[in-house]
Every structure is written in C-alpha cells, then in structure tokens.
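With one protein chain withheld, the remaining protein chains of the complex are depicted in position.
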Amino acid sequence: MPGNSFGHVFRLTTWGESHGPGVGCTVDGCPAGLPLAVTDIQHELDRRRVGQSKVSSPRQEADQVQILSGVFEGRTTGAPITLVVFNTDARSGSYEAIKDLYRPGHADYTWDAKYGFRDWRGGGRSSARETIGRVAGGAVAKLLLAQAGVSIVAYTLQLEDLRARVFDEDEIERNIMRCPDAEVAAQMIERVDAARRALDSLGGIVEVRARGVPPGLGEPVFDKLQAEIGKAMFSIPAIKGVEMGEGFAVAGLRGSVNNDPFVRRADGSIGTTSNHHGGILGGISTGEEIVVRLAAKPPASIAQPQQTVDRAGNAATIEVHGRHDPTVLPRLVPIAEAMLALVLADHLLRQRLARVQV
Amino acid sequence: MPGNSFGHVFRLTTWGESHGPGVGCTVDGCPAGLPLAVTDIQHELDRRRVGQSKVSSPRQEADQVQILSGVFEGRTTGAPITLVVFNTDARSGSYEAIKDLYRPGHADYTWDAKYGFRDWRGGGRSSARETIGRVAGGAVAKLLLAQAGVSIVAYTLQLEDLRARVFDEDEIERNIMRCPDAEVAAQMIERVDAARRALDSLGGIVEVRARGVPPGLGEPVFDKLQAEIGKAMFSIPAIKGVEMGEGFAVAGLRGSVNNDPFVRRADGSIGTTSNHHGGILGGISTGEEIVVRLAAKPPASIAQPQQTVDRAGNAATIEVHGRHDPTVLPRLVPIAEAMLALVLADHLLRQRLARVQV
Amino acid sequence: MPGNSFGHVFRLTTWGESHGPGVGCTVDGCPAGLPLAVTDIQHELDRRRVGQSKVSSPRQEADQVQILSGVFEGRTTGAPITLVVFNTDARSGSYEAIKDLYRPGHADYTWDAKYGFRDWRGGGRSSARETIGRVAGGAVAKLLLAQAGVSIVAYTLQLEDLRARVFDEDEIERNIMRCPDAEVAAQMIERVDAARRALDSLGGIVEVRARGVPPGLGEPVFDKLQAEIGKAMFSIPAIKGVEMGEGFAVAGLRGSVNNDPFVRRADGSIGTTSNHHGGILGGISTGEEIVVRLAAKPPASIAQPQQTVDRAGNAATIEVHGRHDPTVLPRLVPIAEAMLALVLADHLLRQRLARVQV
Partner (left out) sequence: MPGNSFGHVFRLTTWGESHGPGVGCTVDGCPAGLPLAVTDIQHELDRRRVGQSKVSSPRQEADQVQILSGVFEGRTTGAPITLVVFNTDARSGSYEAIKDLYRPGHADYTWDAKYGFRDWRGGGRSSARETIGRVAGGAVAKLLLAQAGVSIVAYTLQLEDLRARVFDEDEIERNIMRCPDAEVAAQMIERVDAARRALDSLGGIVEVRARGVPPGLGEPVFDKLQAEIGKAMFSIPAIKGVEMGEGFAVAGLRGSVNNDPFVRRADGSIGTTSNHHGGILGGISTGEEIVVRLAAKPPASIAQPQQTVDRAGNAATIEVHGRHDPTVLPRLVPIAEAMLALVLADHLLRQRLARVQV
C-alpha cells in the first residue's frame, strides 16, 4: 500500500508539490448526506495559511479551494470528494541555487537516498504545503464529527520554556501564537521576533483536545485509538514526540495515583473522577476528554551559515534564505486538529461495525 | 480493515486470549528463502516470558511455540507463517469474583462499551499475553533484518526518577531490570521490591535503538518511518508517550543547535555529525541510529482498594489480586524490539518498490 | 498487502499446507455477539471433506476443527477468530518421486518461478486443503448473513455436456454430485466413473445463488459487488470462468430484452419483473436473487502419462498417481458458497458505513 493515504474507512489521500500546479486531496469513504460547502473547507485553510502574521512566513497565497467531485446539491454523495488548491505564488528561484546541497534538518538527502532524485523546488512533496490536503480533508472530518457532537480544539501550549499557565479558550484565535494565555502569548511573540532577528528558529509544544467523543472508539490490538493518533501526529512534519494523558509524566507516577477511579455520572453514564489516562483506556475511548501533546522541532530552514555536503558528498556551507517560519506552532494548530479529526471520524465509522444487529 | 493486523507488505496478525486455548500469530508477506527455526522464535519468547524474576508476575508458563505453516526444510516458503503458543497455566478463579467490576486503568469498561460484553478471564484479548504473538512475529522480522545488517536493542532507561547514566550494552541482559547501568539497575530492583510491598506499581521509560538501517526507509507522507514507529509503539499496552531523537526536548532547542550537519563519512557515504534527529528526516531513514523512547505507565493492577463501579454503574471497591507485575519495563524490552523490528522489516521490503529498474 | 487475506472489514486469512502440521484461518472483523459453535463450522467442513463418495478422492481425514480464539460463552467477542484443522492423513511418499517434475496443469512450475522453491508435499500451499480455511471462515460469514435473512445455495449445474434441466433444491444434498436434477445426477455419476476408469478427469459448471440480499450492497467503483464476487470465485483453484445473471449470453441479447423493468412489489418494495441482471446493477445489489456461475476445469492430476520437464528443463514423462478427484464439482459446491458468503458478509457490514446518521 503506498504511503499517501490515511485512514481505513474514512480515507484521505493527499497529493501535490510546493511548486507544481497545485496541492489537494481526495476523501474516500465519507458517508452520503453530509452537508458540505466550500466555505467549510476554506475556513480551515485560511487558519492554516501562511502570511497571516509576523510569526509566520510571508509567502502570500489565497489558497482558494475548489470541490471537484463528490458533492451534489450541497451534500456529500458517498462518492470520493476531491479538493484542490492551485499554487499561485511559487517562486523557485531561491531554491535553484541550493538544489544540489542537502539542507540540514530537511528531507533533501533522504528523498534522494530513497528515490534517486527529487523535486527540489520548495521542498517538493516534502513541503509544508502538503498539509493543505490534510487540513482540507480534516475539515470534512470535522463536519462529520460535529454531527456526532464531537469537537476538537488545539493551541500552542509551550514555546521553548514559555508555557501557558491559563486556559482561556476564547483567547486562542485572538493572538497570532494561538496560545490560550494572553500574557504568555505576548512573551512568545517577543521571543519569536528575537529569534527571527537572530536568524534562528524555535521549538515548542501544541496540545490538542477532543470533547464529546463517545466511549467505544478504537480497534484493538493494533489500531488502538492511541496508536492511530500516534501515527497521525508523527506523520506531521517536524513532530518529534507525542504523548497522551499524563504522557511522559507517567514514568514518575504510581499506579495508585495514575489509575482513574470510575464513577456513575449524574446523567447515568460511566466516567472517571480524574483524567490521567487522557480519554483512552485499552486502546478505546472512555468518553473523557482526549488530550494529546505534540513536540515540534525548531524549523530547519534558518538563514545562518550551516555545514553540509552536496549530492556528491563535497563539503559546503549553506544559508537557507526564502520565506520561512521561525516557529511552526501557530500553523501546526489547525493541522493537529485536522489529523485528530481524521482519526476520530474514521473510528466513529468503524465503531458501526463492532456488534451484530447495530 | 479490522484492527488485529500490523504492517503493509510484511504483515503480522495476532490472535488469542489470556485464558482461551492459546495465543499466536500469522505473518504474511515474509519473503521466501529465509532460514527460520523454532528456536529463533522461542529465544525471543523466553525473553518476554513472565515468572522470570522477582520483578515480574509469578505466572508460570513455558510458552512453547509451534510453527504450524509457512516453513519447509528450514526455510520460509513465501506462504503465511502461523505460530501458536497453547495456554497451560490459565487460572480464571481470581477474575470471576470481579468480572462485573471495572478495574481502574484497565480496558474492562471500554471493551464493554465497544462490544457490549467481554471475555473477562485474565483480561481476555486485552491481556498482555497478546504480545506473545508480537514477539513471535517480531522474531521473524529480526531474522529478515539481520540479513540486511540491521540490529535492534532495547533496555530500561528509567524507572520513576532512576535513570541509567551509563550505557553498557553487555549489562542489559545481565540484570533483571534490563538496564544498561548495573548500579542504577540495583537501585531500580530495590525500588520495585518496595513498591510491591506497598501494593503499588511503577512507571518508567524504555529506549529502543536500531543500527545498520540503510538510508531510504519510510513512505511519505503518512507512512513516514516515524509515523509507523509511533503507531507500533502506541499499540503496546501501557504506553502513554513516544519520542524519537531529541523528542520532547526539541521544544527547548533552536534550529541552529538541533539541525545536524551533513558530512561525508570515511567510507564515502553521507552521514551527520550529530544525531538530534534520531535517524529519521522527512519520514525517511538517514542511516544514523534510530532512537526511540517509550513512556510506560505503572501497571493498573494493584492490590490496594480502589473506587470503581460495576457494569450497572453502582459504586464499588475493588482490589485486584492475582499474578501481576509491579513494573512492565523488563518485559517491555523484547516487545519494543519486536515492534521496531516489524516496522523496519516492512519498510525494508517496501523500499524495493521505490524506483524503476531496481 | 500480502495475498492470503480476503475481505475488507470482515476479513479472512487462511494459512497452512497439505502436509504440514495443519491448515486453518483467522477471521478478523466479525462483529461481537454472534452465536458461534464449533458444530456450525464442522457442518460445512464435513460437506467439503474428501473421501465422501466414489466421485471424490479417497483421502480419509476427519477434518476436525478447533476454535482457538475469539469466542466466549458461545458468542463472538469482536476479537479475531482462529480456526484450525490438524492434518492427520498426510502421506508424502507418492509426491517424493515426482518432486522435481512439473505436473502439467499444476502450480509446481509457477511456484518455483515465483519463490525459487516450493513445499512439494501434496502441492503444499497450493493444495485444495487450503480451502478448508475458506469453508471454515465462510461458515462464520453464513451465520452473520443468516441473521440478516440472507441464504446461499450452490449446486452442480453441468458436467461436460450434462446439464441439470430440473431445479429441485431438496435433491442437491441427496446425490453425490450435488446436482438439483436427480436424473441428470445419475448420468453424471456414470460419466465420472467412466472417466476415472479412463484415467481422465472432467470439467463442469457450478451455480451459486444468494437470496434475501438487501438492496444497497456493493462499493463502487472498484469494489462493486460483481467485482468482489469475481475476485472471490476466480481465487478458487480450477476456476477459469465466472459469469453473473445472463453472463456470456448477454453478448447475444439486445438492450430491449436484457433490461429488466422495475415494478413495485406487493409489499411496497421495488423489484424487477425479470432477472437478467442477476441481482446486481451498477455494482450494487438490487434485492433480486444473485446468480453466479463458475466454470471449473478438469482436475490436472491424472494417472495417464504426460509430457513435461523437470526443474532443470529436461524432458520427462509423468504419471500423477495418488488420491485425486476425477471432478471437483461436488466439493466445489461448499467452497463456492463460502466465497459468496464471505463477499456478502463483508458488504453487509460495509453498507453500515454508507450514510450519515445510520
């Protein structure tokens, strides 16, 4: 099975390169009858778009999406949904000069090692523009989830050592860092500005939460919900760590503390009094909030001189100029949401298969 | 696609329950001509087996594996390889008493929520005995990898705050914690003993490394090597966090530090002077060592009284007696190796498909 | 994806060789809660078993099936169901003599060409004993279908030029040819006897029907119901042709004749007044009876001298002695039923995914 598809029954395939004609995706397996308008998708793409603020790359593209198939009279038909964004601001000039050099931290060398050559224009297929297809497909997934009462929110939790201390959900989309703590957001923005001036880049952590997830989602023993989320998140460029619930902190916890007691909630349903587990037990959702954190490395493109080699192995110095983000965090937010939405939509559907006579 | 298979072209399916007739697996897609003996598999199962030491559960089973298919005159034939271990020491008695109670931190509630009922004997399908199939299948994957010069090693890196400071690979299998630091291993063993006496359990971190991985493995953009490893590791029971290379530490690193410079090595190949990236860039192996860390939660089974509910939602107190590990770390070591082996074997084969005229 | 699995969400994997320890299968994706007893499966295996009559091979095996996983207290749990039949009457002697010769019409040469060598004992993996796994898995599928009111029946329609003229369903299991026309069945038996004495073998046609199939099953555009049935049937050893509804006869029909008019049935549902289409239109079931015919070649194993070559390409003469069927038709009947059941069970489940808010 080739590697450009994600999901089992709700299946996204993305395609396209940074400087080719366009980027896009096909969603196959979306149930028929889901109301879907181009504005639903455009809204998410606008959130992902670069050129939005001083913490992001100045590449200017409208990223206007078109629906090519699968929708009739405003509803999905059960046929595959193809979405496309044509590239309009692709400038390959700055890449031509370094096309034979391997940018440190980038995929140049490994793509050559794998395929024998590569589309070097703007990173080609390994460009972050590929995530347009993810966000577009994730927008469809979100609509399907909304029908089931599931909502997803992501935000910048931490930039270097600056970590949000307050969680004000309304604040997230108000500041350009997408941080739920206005005060910390302001510090983050300063930090990014300073890094940009220092020709450097910054890492951080994004947190994603899903609410209203019904108990029962996840397919043991290999397609457990956390396994699928793990795959989804690690497939995003720049992600080096993923944790759920207490995450790495479980290393320091005892069972007597980490186990979440079960209780009957007021509405008669069963829940837990704490959420160390992060909404998943035994690979299956419990109904509690799903909590995931992603560690994103500092973007590899920096304008400082770096040591590297060319294709022939000759030592060289490289400076990566161009239109690059000093941090991926704000743009990672909608991408992380999209990936979690894709996993949950897929498993919401798969759960329909779990029992006889459903 | 049901959830009990892992891998794309080298594909493992596990089956079986803790207290059913047996547990096992089928490996489909193993190339023909691989020398395979039952002892190769038994060796790995013996490493996984419980009842090995005072830090593990006292359940006593030989876990003798049989090869039911796919091998002829000592070599794989290209047909599916089925491996089975019959259960011989299954005692359901201690489970019967609590079969209607939801053990905190366990999959009881979620399996009921998903399937409507469950095999409650010893955790049924969600038992750690399921990992026998993984370790058996992983043993086949290891043989395939060995032919390509790839080796894998895992070990206990950390128990609570006790973290190995020395890496002595020969030490790993010498102590019952499988910790590469003999001195810290001794402290860990003491800590486990104390926790057992306190009827409690402990979390920690296992590290896994793969060496000799050729550059080029991994299938962008969704089956990137780190995404597949992430899925593999998160599918292991008790894992709450996974990181590669610098992992979560990238949040605090600048691009100028985190980027690994490329160099030509003495043998003419291309490598990096440091390995912050952990052997994978852009979803594809670089040839540097692959480094993965897993955070394992403290085992959920503890003999202390805990608050919970029964199937009907009535409040109850539960004490989970039986034969349980106070820490999963030493037994997690061969399982983590198996999962990494499965991912790499699969991608070693998939890489054969990357170019025309290979 | 390796080749030993069939189905998408209700997924069968078979394994095992003719003269290895055993043959079996794993069914993954069977919904939880389906009543399943070993006798349900044994019943179908008994129908498939050889040594039943003078028209079949005299190999004597009880083919006793065991359930190794996935069933608890008489019901499926949602976990994979593994079924095994241990081989008890495997005699490799007659094969050793011809292990370097390529039997005409058999898979010896092609398996060598593919894998470099093969398990030559009794055909190894290409033996008809592999179909035990299909029939066992198909028995589970039949139970699932029965819950939805779907039933399947197959029978011998034609042996050489002898074609059933009467359809008496009760007659099918009464005669050893499994032909619904008692008179023609008697002629067929005579014909088989004569062929056996002439050291020859015979081809024919089996017909399979499914009733009670709800409209809506099938997944355009590649997993259309007829495409999935086509694959299923052509995967059975010896099948060289498959047709549905009018089949090849459509070549001679005009649209004005072949189109089936729609009508409202007495119960208010929509149906057609004729069934040239064989229960499928546009890749999706109509609710009319599904009708499929399979052309089976004469078994390749005949005791007459035949020209062939050995592995080195040297010319040789071969006589294939052993325990072989002069016709596969009666044993093909339960296999064809099993394969149709597997397709329909898979698509019955997939149909649950077709619409929002089902």
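Lettered A, B and C in written order, each chain numbered from 1.
Throughout what follows, a contact is a pair of C-beta atoms (placed from the backbone, for glycine too) under 8 Å apart; a residue touches a chain by one contact, two chains touch by 3 or more.
Being a predicted model, the structure only gives us computed values, none of them experimental.
Within the full complex, the residue among C:Val208, C:Met244 or C:Ile290 touching the omitted chain is C:Met244.
Of the listed residues C:His43, C:Lys99, C:Lys231 or C:His321, the one in contact with the hidden chain in the full complex is C:Lys231.
From the options C:Arg165, C:Arg197 or C:Arg254, the residue with contact to the chain not on display is C:Arg254.
Counting over the whole complex, chain B has residues 1, 9, 29, 31-34, 76, 78-79, 144, 147, 220, 349, 352-358 touching the chain that is not drawn. Although one chain is not displayed, chain A still touches it through residues 1-5, 8-11, 13-17, 20-24, 26, 28-29, 32-33, 66-70, 72, 75, 77-82, 84, 114-119, 121, 124-125. Across the interface with the omitted chain, chain C contributes residues 1-6, 8, 14, 102, 104-107, 109-111, 113-116, 125-126, 130, 158-161, 195, 199-205, 215-224, 226-235, 237, 239-256, 258-264, 268, 270, 272-273, 277-278, 280-287, 295-302, 304, 306-309, 313-315, 351, 354-355.
Just so we're on the same page, only the chains that are shown with their structure count from here on.
The set of chain B residues touching two or more other chains comprises 1-5, 8-9, 14, 114-116, 125.
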